[in-house]
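A single protein chain has been omitted; all remaining protein chains appear in their positions.
Think of it as A and B in the order they're written, each chain with its own count starting at 1.
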Amino acid sequence: MMKKQHKEQPSDVVSQLKRVQIPAIIVGVAGLGVWFLGAGSGTREQFFQTYLFAFLFWVGLPLGGLALLMLQYLTGGKWGFLIRRMLEAAAMTLPLMVLLFIPIITIGMLDLYPWADPAVVAHDTHLQFKYAYLNPGSFVFRAGFYFLIWLVWTFFLVKWGADQDRSGKPAITHRFRNLSGVGIVLYVITMTFAAFDWGMSLEPLWFSAIYGVIFIIGQGLATFAFIILMARLLADRKPFADFVSTKLYHDLGNLLLAFAILWTYMSLSQFLIIWSGNLPPETPWYIRRQAAGWNEVAVAVLVFQFVLPFFLLLNRFVKQKIQLLWKVALLIFIMRFVDLFWIIMPAFDQTVLEVHWTTYVAPIGVGGVWLFVFLEILKRRPILPLRDPIVPFPVSEGTKMQEVPGHG
Amino acid sequence: MKQIYGVMAEFEHSEQIIEATRRVYEAGYRSMDVYTPFPMHEIFHELHEHRTWVSPITMVGGLTGLVGGFMLQTWTTVIDYPLNIGGRPLFSWPSFIPITFECMVLLAAFSALIGMIALNGLPQPYHPVFNVPGFERSSQDRFFLCVESTDPKFDAAETARFLGSLGAQRVVEVEA
Partner (left out) sequence: MQAGNVAKLNEQLQSDPVLAPGHTYGSIEEKINTIPLPLTKRASKGWVLGFSIAFALLMLLFYSLGVLFARGLGVWGINNPVYWGFAIINFVWWIGIGHAGTLISAILLLMQQNWRNSINRLAEAMTLFAVACAGLMPIVHMGRPWLFYWLVPYPNTMAMWPQFRSPLAWDVFAVSTYATVSLLFWLIGLVPDFAKMRDRATDRTTKILFNILSLGWRNSSRHWHRYEMAYLLLAGLSTPLVLSVHSIISLDFSVSIVPGWHMTLFPPYFVAGAVFAGFAMVLTLVIPIRKFYKLEDFVTMKHIENCCKVMLATGMIVFYGYMMELFFGWYSAHDVEFFLINNRFFGPYAWAFWALMLCNGVAPQLMWFKPLRRNLPLVWILSLVVGVGMWLERFVIVVMSLHRDYLPTSWDAYTPTFWDISLYVGTFGLFFSLMFLFIRFLPMINIFEMQLLRHDQKHQVEGGFGASEEA
(Lines give C-alpha, C1' and ligand atoms only; values in the text may rest on other atoms or scores of the structure.)
Protein backbone atom coordinates (compact mmCIF):
# COMPACT_ATOMS: atom_id res chain seq x y z
CA MET A 1 0.00 0.00 0.00
CA MET A 2 2.60 2.47 1.16
CA LYS A 3 4.95 1.15 -1.48
CA LYS A 4 2.60 1.97 -4.29
CA GLN A 5 1.84 5.36 -2.89
CA HIS A 6 5.51 6.11 -2.64
CA LYS A 7 6.35 5.29 -6.22
CA GLU A 8 3.66 7.64 -7.48
CA GLN A 9 4.89 10.37 -5.18
CA PRO A 10 3.44 10.55 -1.69
CA SER A 11 0.46 12.72 -2.41
CA ASP A 12 0.35 14.10 1.08
CA VAL A 13 3.73 15.79 0.85
CA VAL A 14 3.11 16.87 -2.70
CA SER A 15 -0.18 18.56 -1.95
CA GLN A 16 1.47 20.45 0.85
CA LEU A 17 4.34 21.53 -1.40
CA LYS A 18 1.89 22.61 -4.08
CA ARG A 19 0.05 24.75 -1.59
CA VAL A 20 3.19 26.83 -1.16
CA GLN A 21 4.37 26.63 -4.72
CA ILE A 22 1.56 28.57 -6.37
CA PRO A 23 1.79 31.64 -4.10
CA ALA A 24 5.58 31.48 -4.41
CA ILE A 25 5.60 31.86 -8.16
CA ILE A 26 2.92 34.56 -8.07
CA VAL A 27 4.85 36.58 -5.51
CA GLY A 28 8.08 35.90 -7.36
CA VAL A 29 6.91 37.03 -10.76
CA ALA A 30 5.08 39.99 -9.29
CA GLY A 31 8.11 41.00 -7.26
CA LEU A 32 10.46 40.81 -10.20
CA GLY A 33 7.96 42.61 -12.39
CA VAL A 34 7.51 45.47 -9.96
CA TRP A 35 11.27 45.66 -9.44
CA PHE A 36 11.82 45.81 -13.18
CA LEU A 37 9.11 48.36 -13.83
CA GLY A 38 10.17 50.39 -10.84
CA ALA A 39 13.72 50.59 -12.06
CA GLY A 40 12.93 53.92 -13.65
CA SER A 41 12.13 55.50 -10.29
CA GLY A 42 15.64 55.06 -8.91
CA THR A 43 19.05 55.26 -10.44
CA ARG A 44 20.47 52.55 -12.61
CA GLU A 45 22.98 51.76 -9.84
CA GLN A 46 20.26 51.23 -7.26
CA PHE A 47 18.55 48.87 -9.65
CA PHE A 48 21.57 46.58 -9.80
CA GLN A 49 22.63 47.05 -6.21
CA THR A 50 19.37 45.65 -4.89
CA TYR A 51 19.57 42.87 -7.44
CA LEU A 52 23.08 41.90 -6.35
CA PHE A 53 21.93 41.86 -2.75
CA ALA A 54 19.00 39.62 -3.66
CA PHE A 55 21.23 37.32 -5.68
CA LEU A 56 23.84 37.00 -2.94
CA PHE A 57 21.21 36.09 -0.42
CA TRP A 58 19.44 33.45 -2.48
CA VAL A 59 22.57 31.91 -3.94
CA GLY A 60 23.42 31.10 -0.34
CA LEU A 61 20.68 28.47 -0.14
CA PRO A 62 21.76 26.28 -3.07
CA LEU A 63 25.39 26.58 -2.01
CA GLY A 64 24.60 26.03 1.66
CA GLY A 65 22.50 23.06 0.56
CA LEU A 66 25.39 21.62 -1.43
CA ALA A 67 27.83 22.12 1.43
CA LEU A 68 25.55 20.60 4.05
CA LEU A 69 24.74 17.73 1.74
CA MET A 70 28.42 16.87 1.59
CA LEU A 71 28.85 17.52 5.29
CA GLN A 72 26.11 15.08 6.26
CA TYR A 73 27.65 12.41 4.03
CA LEU A 74 30.98 12.95 5.76
CA THR A 75 29.83 13.09 9.35
CA GLY A 76 27.16 10.46 8.86
CA GLY A 77 24.77 12.23 11.20
CA LYS A 78 21.32 10.70 11.35
CA TRP A 79 19.78 14.12 10.87
CA GLY A 80 21.26 14.10 7.39
CA PHE A 81 19.08 11.25 6.22
CA LEU A 82 15.84 13.10 6.82
CA ILE A 83 16.82 16.38 5.20
CA ARG A 84 19.00 14.98 2.43
CA ARG A 85 16.42 15.34 -0.33
CA MET A 86 15.76 18.93 0.64
CA LEU A 87 19.46 19.74 0.55
CA GLU A 88 19.72 18.04 -2.83
CA ALA A 89 16.78 19.98 -4.17
CA ALA A 90 18.34 23.22 -2.92
CA ALA A 91 21.62 22.40 -4.62
CA MET A 92 19.80 21.47 -7.82
CA THR A 93 18.55 25.04 -8.16
CA LEU A 94 22.09 26.09 -9.06
CA PRO A 95 21.40 26.31 -12.83
CA LEU A 96 18.74 28.90 -12.01
CA MET A 97 21.35 30.87 -10.09
CA VAL A 98 23.69 30.74 -13.09
CA LEU A 99 20.90 32.28 -15.11
CA LEU A 100 20.29 34.94 -12.52
CA PHE A 101 24.00 35.71 -12.35
CA ILE A 102 24.17 36.70 -16.01
CA PRO A 103 22.75 40.22 -15.56
CA ILE A 104 25.43 40.93 -12.96
CA ILE A 105 28.35 40.09 -15.19
CA THR A 106 26.91 41.55 -18.36
CA ILE A 107 25.07 44.80 -17.88
CA GLY A 108 25.50 45.32 -14.14
CA MET A 109 29.20 44.94 -13.52
CA LEU A 110 30.19 48.52 -14.28
CA ASP A 111 27.54 49.89 -11.97
CA LEU A 112 28.52 47.62 -9.11
CA TYR A 113 32.26 47.13 -9.02
CA PRO A 114 34.57 50.18 -9.00
CA TRP A 115 37.51 48.16 -10.26
CA ALA A 116 35.57 47.30 -13.43
CA ASP A 117 35.65 50.93 -14.48
CA PRO A 118 38.90 51.72 -16.37
CA ALA A 119 38.46 55.41 -15.55
CA VAL A 120 38.57 54.66 -11.82
CA VAL A 121 41.49 52.26 -12.12
CA ALA A 122 43.51 54.81 -14.07
CA HIS A 123 43.60 57.08 -11.03
CA ASP A 124 44.24 54.49 -8.34
CA THR A 125 47.63 52.82 -7.97
CA HIS A 126 46.24 50.23 -5.57
CA LEU A 127 43.65 49.14 -8.07
CA GLN A 128 46.32 48.98 -10.73
CA PHE A 129 48.32 46.73 -8.43
CA LYS A 130 45.31 44.48 -7.89
CA TYR A 131 44.35 44.54 -11.56
CA ALA A 132 45.83 41.09 -12.07
CA TYR A 133 43.02 39.75 -9.88
CA LEU A 134 40.33 42.37 -10.06
CA ASN A 135 39.50 42.74 -13.74
CA PRO A 136 36.31 41.93 -15.61
CA GLY A 137 37.76 39.09 -17.65
CA SER A 138 39.19 37.09 -14.77
CA PHE A 139 36.11 37.88 -12.66
CA VAL A 140 33.86 36.22 -15.21
CA PHE A 141 36.28 33.38 -15.76
CA ARG A 142 36.52 32.64 -12.03
CA ALA A 143 32.75 32.79 -11.60
CA GLY A 144 32.42 30.29 -14.42
CA PHE A 145 34.93 28.05 -12.74
CA TYR A 146 33.14 28.22 -9.37
CA PHE A 147 29.79 27.38 -10.92
CA LEU A 148 31.31 24.56 -12.91
CA ILE A 149 32.74 22.93 -9.80
CA TRP A 150 29.48 23.32 -7.89
CA LEU A 151 27.39 21.99 -10.76
CA VAL A 152 29.61 18.96 -11.32
CA TRP A 153 29.50 18.02 -7.66
CA THR A 154 25.76 18.54 -7.45
CA PHE A 155 25.29 16.40 -10.52
CA PHE A 156 27.19 13.42 -9.12
CA LEU A 157 25.77 13.65 -5.61
CA VAL A 158 22.24 13.71 -6.95
CA LYS A 159 22.85 11.02 -9.54
CA TRP A 160 24.38 8.61 -7.05
CA GLY A 161 21.59 9.37 -4.62
CA ALA A 162 19.16 8.18 -7.27
CA ASP A 163 21.35 5.13 -7.93
CA GLN A 164 21.23 4.20 -4.29
CA ASP A 165 17.47 4.63 -4.25
CA ARG A 166 17.28 1.97 -6.90
CA SER A 167 19.97 -0.46 -5.82
CA GLY A 168 20.56 0.24 -2.12
CA LYS A 169 24.23 -0.68 -2.51
CA PRO A 170 26.29 0.21 0.56
CA ALA A 171 29.29 0.74 -1.72
CA ILE A 172 27.66 3.92 -2.94
CA THR A 173 27.84 5.30 0.59
CA HIS A 174 31.58 4.93 0.31
CA ARG A 175 31.71 6.76 -2.95
CA PHE A 176 29.64 9.53 -1.39
CA ARG A 177 32.18 9.97 1.35
CA ASN A 178 35.09 10.21 -1.04
CA LEU A 179 33.30 12.60 -3.34
CA SER A 180 32.13 14.74 -0.44
CA GLY A 181 35.58 14.86 1.12
CA VAL A 182 37.11 16.32 -1.99
CA GLY A 183 33.99 18.34 -2.68
CA ILE A 184 33.92 20.12 0.63
CA VAL A 185 37.52 21.20 0.20
CA LEU A 186 36.78 22.57 -3.25
CA TYR A 187 33.59 24.18 -2.04
CA VAL A 188 35.34 26.04 0.75
CA ILE A 189 38.03 27.32 -1.59
CA THR A 190 35.68 28.33 -4.39
CA MET A 191 33.11 29.85 -2.03
CA THR A 192 35.83 31.84 -0.29
CA PHE A 193 36.98 33.40 -3.51
CA ALA A 194 33.41 33.81 -4.71
CA ALA A 195 32.74 35.83 -1.55
CA PHE A 196 35.87 37.90 -2.18
CA ASP A 197 34.86 38.49 -5.79
CA TRP A 198 31.16 39.12 -5.40
CA GLY A 199 31.04 40.83 -2.01
CA MET A 200 34.41 41.99 -0.72
CA SER A 201 35.57 43.56 -3.98
CA LEU A 202 32.65 45.99 -3.86
CA GLU A 203 35.05 47.96 -1.67
CA PRO A 204 38.20 47.02 -3.55
CA LEU A 205 40.70 48.62 -1.20
CA TRP A 206 39.36 46.87 1.86
CA PHE A 207 40.23 43.30 2.76
CA SER A 208 39.61 40.81 5.52
CA ALA A 209 40.90 37.26 5.40
CA ILE A 210 37.94 35.88 7.37
CA TYR A 211 35.38 37.35 4.96
CA GLY A 212 34.97 34.12 3.03
CA VAL A 213 34.48 32.10 6.20
CA ILE A 214 31.81 34.52 7.44
CA PHE A 215 29.99 34.04 4.15
CA ILE A 216 30.24 30.26 4.36
CA ILE A 217 28.97 30.14 7.92
CA GLY A 218 26.20 32.58 7.04
CA GLN A 219 25.10 30.30 4.21
CA GLY A 220 25.06 27.33 6.53
CA LEU A 221 23.01 29.24 9.07
CA ALA A 222 20.49 30.41 6.47
CA THR A 223 20.21 26.90 5.04
CA PHE A 224 19.58 25.28 8.41
CA ALA A 225 16.95 27.89 9.20
CA PHE A 226 15.34 27.23 5.83
CA ILE A 227 15.42 23.46 6.33
CA ILE A 228 13.70 23.81 9.69
CA LEU A 229 10.99 25.88 8.04
CA MET A 230 10.59 23.12 5.45
CA ALA A 231 10.46 20.50 8.18
CA ARG A 232 7.68 22.50 9.81
CA LEU A 233 5.82 22.51 6.52
CA LEU A 234 6.04 18.74 6.15
CA ALA A 235 6.09 17.74 9.81
CA ASP A 236 2.70 16.03 9.82
CA ARG A 237 2.66 14.81 6.23
CA LYS A 238 3.28 11.21 5.30
CA PRO A 239 5.77 9.63 4.79
CA PHE A 240 7.90 12.37 6.30
CA ALA A 241 5.80 12.31 9.46
CA ASP A 242 6.55 8.61 10.01
CA PHE A 243 10.25 9.30 10.32
CA VAL A 244 10.59 12.57 12.12
CA SER A 245 10.92 12.55 15.85
CA THR A 246 11.81 15.04 18.53
CA LYS A 247 15.33 13.75 18.00
CA LEU A 248 15.50 15.28 14.51
CA TYR A 249 14.26 18.64 15.73
CA HIS A 250 16.65 18.49 18.63
CA ASP A 251 19.57 17.83 16.28
CA LEU A 252 18.51 20.51 13.83
CA GLY A 253 18.02 22.95 16.68
CA ASN A 254 21.48 22.19 18.01
CA LEU A 255 23.01 22.62 14.58
CA LEU A 256 21.19 25.92 14.14
CA LEU A 257 22.52 27.02 17.51
CA ALA A 258 26.04 25.90 16.62
CA PHE A 259 25.99 27.86 13.37
CA ALA A 260 24.57 30.94 15.08
CA ILE A 261 27.42 30.75 17.60
CA LEU A 262 29.99 30.23 14.86
CA TRP A 263 28.64 33.19 12.93
CA THR A 264 29.00 35.38 16.01
CA TYR A 265 32.46 34.05 16.69
CA MET A 266 33.69 34.77 13.17
CA SER A 267 32.07 38.19 12.98
CA LEU A 268 33.38 39.17 16.37
CA SER A 269 36.89 38.01 15.47
CA GLN A 270 36.89 40.26 12.43
CA PHE A 271 35.52 43.20 14.37
CA LEU A 272 37.86 42.89 17.34
CA ILE A 273 40.97 42.57 15.20
CA ILE A 274 40.11 45.47 12.92
CA TRP A 275 38.96 47.62 15.84
CA SER A 276 42.17 46.99 17.77
CA GLY A 277 44.45 47.46 14.78
CA ASN A 278 42.66 50.69 13.83
CA LEU A 279 44.42 50.95 10.47
CA PRO A 280 43.32 53.29 7.66
CA PRO A 281 42.79 50.61 5.00
CA GLU A 282 40.54 48.54 7.27
CA THR A 283 38.45 50.70 9.59
CA PRO A 284 36.45 52.55 6.91
CA TRP A 285 34.47 49.36 6.37
CA TYR A 286 33.14 49.53 9.92
CA ILE A 287 32.88 53.31 9.95
CA ARG A 288 30.52 53.16 6.99
CA ARG A 289 28.54 50.48 8.75
CA GLN A 290 28.21 52.52 11.93
CA ALA A 291 26.84 55.57 10.20
CA ALA A 292 23.43 56.94 11.12
CA GLY A 293 20.93 54.13 11.11
CA TRP A 294 23.38 51.40 10.17
CA ASN A 295 24.61 51.05 13.73
CA GLU A 296 21.12 50.18 14.90
CA VAL A 297 20.90 47.57 12.15
CA ALA A 298 24.11 46.00 13.45
CA VAL A 299 22.77 45.85 16.99
CA ALA A 300 19.51 44.35 15.76
CA VAL A 301 21.42 41.65 13.88
CA LEU A 302 23.44 40.78 16.95
CA VAL A 303 20.40 40.64 19.21
CA PHE A 304 17.99 38.82 16.91
CA GLN A 305 20.39 36.57 15.07
CA PHE A 306 22.44 35.59 18.09
CA VAL A 307 21.45 36.70 21.60
CA LEU A 308 17.76 35.92 21.52
CA PRO A 309 17.99 32.67 19.51
CA PHE A 310 20.91 31.61 21.71
CA PHE A 311 18.89 31.71 24.89
CA LEU A 312 15.87 30.20 23.19
CA LEU A 313 17.84 27.35 21.66
CA LEU A 314 19.61 26.51 24.90
CA ASN A 315 16.26 25.29 26.03
CA ARG A 316 15.54 21.71 25.15
CA PHE A 317 11.83 22.40 25.24
CA VAL A 318 12.15 24.80 22.29
CA LYS A 319 14.44 22.52 20.32
CA GLN A 320 12.18 19.51 20.54
CA LYS A 321 8.96 21.21 19.53
CA ILE A 322 8.80 22.08 15.85
CA GLN A 323 5.93 24.44 16.63
CA LEU A 324 8.39 26.57 18.59
CA LEU A 325 11.58 25.79 16.73
CA TRP A 326 10.32 27.06 13.39
CA LYS A 327 9.66 30.48 14.87
CA VAL A 328 13.28 30.77 15.96
CA ALA A 329 14.36 29.55 12.53
CA LEU A 330 12.16 32.15 10.85
CA LEU A 331 13.67 34.88 13.00
CA ILE A 332 17.16 33.79 12.04
CA PHE A 333 16.21 33.48 8.39
CA ILE A 334 14.91 37.05 8.35
CA MET A 335 17.97 38.29 10.20
CA ARG A 336 20.18 36.66 7.59
CA PHE A 337 18.60 39.10 5.13
CA VAL A 338 19.25 42.04 7.41
CA ASP A 339 22.80 40.91 8.11
CA LEU A 340 23.64 40.56 4.44
CA PHE A 341 21.97 43.89 3.78
CA TRP A 342 24.27 45.43 6.40
CA ILE A 343 27.33 43.79 4.87
CA ILE A 344 26.60 44.59 1.21
CA MET A 345 24.63 47.80 0.91
CA PRO A 346 26.87 50.30 2.77
CA ALA A 347 29.51 49.52 0.16
CA PHE A 348 27.60 51.71 -2.25
CA ASP A 349 28.67 55.05 -0.81
CA GLN A 350 25.79 55.41 1.58
CA THR A 351 26.44 57.93 4.29
CA VAL A 352 23.20 57.24 6.14
CA LEU A 353 20.87 54.28 6.12
CA GLU A 354 18.76 54.54 3.00
CA VAL A 355 16.39 51.84 1.97
CA HIS A 356 15.18 52.22 -1.55
CA TRP A 357 11.90 50.41 -2.01
CA THR A 358 13.38 48.13 -4.66
CA THR A 359 15.49 46.69 -1.86
CA TYR A 360 12.37 44.90 -0.70
CA VAL A 361 10.93 43.74 -3.99
CA ALA A 362 14.12 42.42 -5.59
CA PRO A 363 14.84 39.76 -2.92
CA ILE A 364 11.16 38.85 -2.74
CA GLY A 365 11.00 38.47 -6.50
CA VAL A 366 14.15 36.39 -6.77
CA GLY A 367 13.13 34.42 -3.71
CA GLY A 368 9.67 33.63 -5.04
CA VAL A 369 11.06 32.28 -8.27
CA TRP A 370 13.74 30.35 -6.44
CA LEU A 371 11.26 28.81 -4.04
CA PHE A 372 9.02 27.77 -6.92
CA VAL A 373 11.87 25.98 -8.65
CA PHE A 374 13.05 24.42 -5.40
CA LEU A 375 9.61 23.04 -4.58
CA GLU A 376 9.16 21.79 -8.13
CA ILE A 377 12.38 19.78 -7.86
CA LEU A 378 11.57 18.59 -4.38
CA LYS A 379 8.14 17.32 -5.29
CA ARG A 380 9.29 15.37 -8.33
CA ARG A 381 11.33 13.00 -6.21
CA PRO A 382 10.68 10.89 -3.11
CA ILE A 383 10.96 13.06 -0.05
CA LEU A 384 13.28 10.59 1.69
CA PRO A 385 16.14 8.42 0.43
CA LEU A 386 14.64 5.00 -0.19
CA ARG A 387 17.46 2.55 0.44
CA ASP A 388 20.17 4.21 2.44
CA PRO A 389 22.03 1.45 4.30
CA ILE A 390 22.16 3.53 7.49
CA VAL A 391 18.42 2.95 7.75
CA PRO A 392 17.86 -0.69 8.58
CA PHE A 393 14.80 -1.05 6.38
CA PRO A 394 13.79 0.26 2.98
CA VAL A 395 11.81 3.42 3.46
CA SER A 396 9.23 2.42 0.91
CA GLU A 397 7.90 -0.23 3.24
CA GLY A 398 6.77 2.58 5.44
CA THR A 399 8.05 1.08 8.65
CA LYS A 400 7.44 3.32 11.57
CA MET A 401 10.38 4.61 13.50
CA GLN A 402 10.59 3.02 16.86
CA GLU A 403 10.82 5.47 19.69
CA VAL A 404 13.64 4.94 22.10
CA PRO A 405 12.12 4.41 25.49
CA GLY A 406 13.08 6.37 28.49
CA HIS A 407 14.25 9.55 26.84
CA GLY A 408 12.76 12.79 25.88
CA MET B 1 14.35 -3.55 67.78
CA LYS B 2 17.46 -2.93 65.76
CA GLN B 3 17.44 0.08 63.50
CA ILE B 4 17.82 -0.65 59.82
CA TYR B 5 18.49 1.66 56.89
CA GLY B 6 16.53 -0.36 54.42
CA VAL B 7 16.32 -3.53 52.40
CA MET B 8 18.68 -4.13 49.53
CA ALA B 9 18.24 -6.48 46.58
CA GLU B 10 20.98 -7.53 44.21
CA PHE B 11 20.37 -8.21 40.53
CA GLU B 12 22.56 -9.79 37.94
CA HIS B 13 21.28 -8.27 34.71
CA SER B 14 20.57 -4.74 33.64
CA GLU B 15 17.17 -5.73 32.23
CA GLN B 16 16.18 -7.12 35.61
CA ILE B 17 17.05 -3.96 37.47
CA ILE B 18 15.07 -1.80 35.06
CA GLU B 19 12.05 -4.04 35.44
CA ALA B 20 12.46 -4.23 39.20
CA THR B 21 12.71 -0.48 39.56
CA ARG B 22 9.51 -0.03 37.61
CA ARG B 23 7.69 -2.60 39.73
CA VAL B 24 8.90 -1.19 43.02
CA TYR B 25 7.91 2.32 42.00
CA GLU B 26 4.52 1.09 40.84
CA ALA B 27 4.07 -0.69 44.15
CA GLY B 28 4.11 2.76 45.72
CA TYR B 29 7.60 2.93 47.19
CA ARG B 30 9.25 6.33 46.87
CA SER B 31 12.23 6.33 49.27
CA MET B 32 14.39 4.12 47.19
CA ASP B 33 17.60 4.25 45.25
CA VAL B 34 19.27 2.13 42.61
CA TYR B 35 22.99 1.47 42.54
CA THR B 36 24.55 0.73 39.16
CA PRO B 37 28.12 0.67 37.82
CA PHE B 38 27.31 3.27 35.19
CA PRO B 39 24.55 5.83 34.62
CA MET B 40 21.41 4.22 33.19
CA HIS B 41 18.83 6.44 31.59
CA GLU B 42 16.22 3.75 31.88
CA ILE B 43 16.61 3.84 35.65
CA PHE B 44 16.35 7.64 35.81
CA HIS B 45 13.16 7.30 33.87
CA GLU B 46 11.74 4.64 36.18
CA LEU B 47 12.72 6.62 39.26
CA HIS B 48 10.98 9.64 37.75
CA GLU B 49 14.11 11.72 38.01
CA HIS B 50 13.64 14.32 35.33
CA ARG B 51 14.69 17.81 36.18
CA THR B 52 17.65 18.69 38.33
CA TRP B 53 18.68 21.94 39.91
CA VAL B 54 22.13 21.61 38.37
CA SER B 55 21.33 23.55 35.20
CA PRO B 56 19.61 26.54 36.86
CA ILE B 57 22.50 26.78 39.32
CA THR B 58 24.96 26.77 36.43
CA MET B 59 22.95 29.40 34.61
CA VAL B 60 23.00 31.69 37.65
CA GLY B 61 26.74 31.14 38.06
CA GLY B 62 27.37 31.89 34.42
CA LEU B 63 25.33 35.08 34.43
CA THR B 64 27.07 36.23 37.61
CA GLY B 65 30.43 35.70 35.92
CA LEU B 66 29.26 37.47 32.79
CA VAL B 67 28.02 40.56 34.60
CA GLY B 68 30.78 40.51 37.20
CA GLY B 69 33.59 40.15 34.68
CA PHE B 70 32.29 42.99 32.56
CA MET B 71 31.66 45.25 35.57
CA LEU B 72 35.13 44.57 36.94
CA GLN B 73 36.78 45.73 33.74
CA THR B 74 34.48 48.68 33.23
CA TRP B 75 34.82 49.89 36.79
CA THR B 76 38.62 49.61 36.94
CA THR B 77 39.30 51.19 33.54
CA VAL B 78 36.57 53.81 33.42
CA ILE B 79 35.98 54.84 37.03
CA ASP B 80 38.68 53.73 39.42
CA TYR B 81 41.81 54.38 37.38
CA PRO B 82 41.07 56.01 34.02
CA LEU B 83 44.16 55.92 31.84
CA ASN B 84 44.57 56.71 28.17
CA ILE B 85 46.18 53.72 26.52
CA GLY B 86 46.92 53.78 22.82
CA GLY B 87 44.30 56.48 22.31
CA ARG B 88 41.55 54.00 22.85
CA PRO B 89 38.37 55.07 24.57
CA LEU B 90 38.18 54.42 28.32
CA PHE B 91 35.11 52.32 27.80
CA SER B 92 36.69 49.97 25.24
CA TRP B 93 33.93 47.42 25.37
CA PRO B 94 35.20 45.34 22.43
CA SER B 95 38.38 44.54 24.33
CA PHE B 96 36.40 43.58 27.41
CA ILE B 97 34.61 40.74 25.62
CA PRO B 98 37.28 38.02 25.99
CA ILE B 99 37.69 38.38 29.75
CA THR B 100 33.94 38.69 30.26
CA PHE B 101 33.51 35.42 28.45
CA GLU B 102 36.22 33.67 30.46
CA CYS B 103 34.71 34.84 33.75
CA MET B 104 31.35 33.52 32.67
CA VAL B 105 32.72 30.09 31.84
CA LEU B 106 34.79 29.89 35.01
CA LEU B 107 31.93 30.69 37.34
CA ALA B 108 29.48 28.52 35.45
CA ALA B 109 31.86 25.55 35.60
CA PHE B 110 32.38 25.94 39.33
CA SER B 111 28.65 26.30 39.87
CA ALA B 112 27.90 23.15 37.89
CA LEU B 113 30.45 21.15 39.80
CA ILE B 114 29.82 22.46 43.29
CA GLY B 115 26.09 22.44 42.66
CA MET B 116 26.18 18.78 41.68
CA ILE B 117 28.36 17.77 44.63
CA ALA B 118 26.21 19.70 47.10
CA LEU B 119 22.91 18.38 45.73
CA ASN B 120 24.30 14.87 45.96
CA GLY B 121 25.30 15.45 49.55
CA LEU B 122 28.91 14.59 48.86
CA PRO B 123 31.53 14.14 50.15
CA GLN B 124 30.09 11.44 52.36
CA PRO B 125 32.81 8.90 53.14
CA TYR B 126 30.49 6.67 55.17
CA HIS B 127 27.08 5.47 54.15
CA PRO B 128 25.01 2.53 55.46
CA VAL B 129 24.86 0.85 52.04
CA PHE B 130 28.59 0.21 52.25
CA ASN B 131 27.79 -2.24 55.03
CA VAL B 132 26.19 -4.66 52.59
CA PRO B 133 28.65 -7.45 51.92
CA GLY B 134 29.52 -7.66 48.22
CA PHE B 135 28.34 -4.11 47.56
CA GLU B 136 31.71 -3.52 45.81
CA ARG B 137 30.19 -5.19 42.81
CA SER B 138 27.93 -2.20 42.28
CA SER B 139 31.11 -0.75 40.77
CA GLN B 140 31.65 -3.75 38.58
CA ASP B 141 28.86 -5.85 37.22
CA ARG B 142 25.96 -5.99 39.67
CA PHE B 143 22.88 -3.83 40.11
CA PHE B 144 21.41 -3.05 43.52
CA LEU B 145 18.07 -1.67 44.55
CA CYS B 146 17.51 -0.37 48.06
CA VAL B 147 14.15 0.51 49.57
CA GLU B 148 14.77 2.76 52.53
CA SER B 149 13.11 2.39 55.92
CA THR B 150 11.95 6.01 55.81
CA ASP B 151 9.35 5.10 53.22
CA PRO B 152 5.86 5.06 54.75
CA LYS B 153 5.07 1.76 53.03
CA PHE B 154 8.24 0.16 54.34
CA ASP B 155 7.96 -3.05 56.27
CA ALA B 156 11.20 -5.01 56.59
CA ALA B 157 9.75 -8.45 56.07
CA GLU B 158 7.07 -7.55 53.55
CA THR B 159 9.39 -5.38 51.43
CA ALA B 160 12.09 -8.03 51.44
CA ARG B 161 9.60 -10.63 50.26
CA PHE B 162 8.39 -8.32 47.51
CA LEU B 163 11.95 -7.64 46.31
CA GLY B 164 12.70 -11.33 46.35
CA SER B 165 9.77 -11.94 44.05
CA LEU B 166 11.29 -9.64 41.42
CA GLY B 167 14.08 -12.02 40.52
CA ALA B 168 16.72 -10.71 42.89
CA GLN B 169 19.76 -12.89 43.48
CA ARG B 170 19.60 -12.13 47.15
CA VAL B 171 17.90 -9.68 49.47
CA VAL B 172 19.60 -8.34 52.59
CA GLU B 173 18.80 -5.92 55.34
CA VAL B 174 21.01 -2.83 55.44
CA GLU B 175 22.14 -1.88 58.90
CA ALA B 176 21.75 1.75 59.79
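One rule holds for everything that comes next: a residue touches a chain if its C-beta (ideal position, glycine included) is under 8 Å from a C-beta of that chain, and two chains touch if they have at least 3 such contacts.
Just so it is clear, the model here is predicted, and its values are computed rather than measured.
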Given A:Ala30, A:Val140, A:Ala162 or A:Ile261, the one touching the chain that is not displayed: A:Ile261
Contacting the left-out chain in the complete assembly, out of A:Tyr133, A:Phe304 or A:Tyr360: A:Tyr133
Full-complex contact with the absent chain, from A:Thr50, A:Gln270, A:Gln305 or A:Thr359: A:Gln270
Hidden partner chain, residues of subunit B it touches: 14, 33-41, 43-44, 47, 49, 52, 54-55, 58, 62, 72-73, 76-77, 80-81, 85-86, 88, 92, 95-96, 98-99, 101-103, 105-106, 108-110, 112-113, 115-117, 119-120, 122-127, 129-130, 136-141
Residues belonging to subunit A that touch the chain removed from view: 78, 81, 126, 129-130, 133, 170, 173-174, 181, 185, 188-189, 192, 205, 207-213, 245, 247, 250, 254, 261, 265-266, 269-270, 272-274, 276-277, 279, 281, 389-392, 401-404, 407-408
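As a working rule, only the chains that are shown with their structure count from here on.
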Chain centre separation (subunit A, subunit B; CA means) in Å: 43
Parts of subunit A lying in touch with subunit B, wherever the complex brings them together: 268, 271-272, 275-276, 405-407
In the complex with subunit A, residue positions of subunit B that touch it: 41-42, 44-46, 94-95, 97
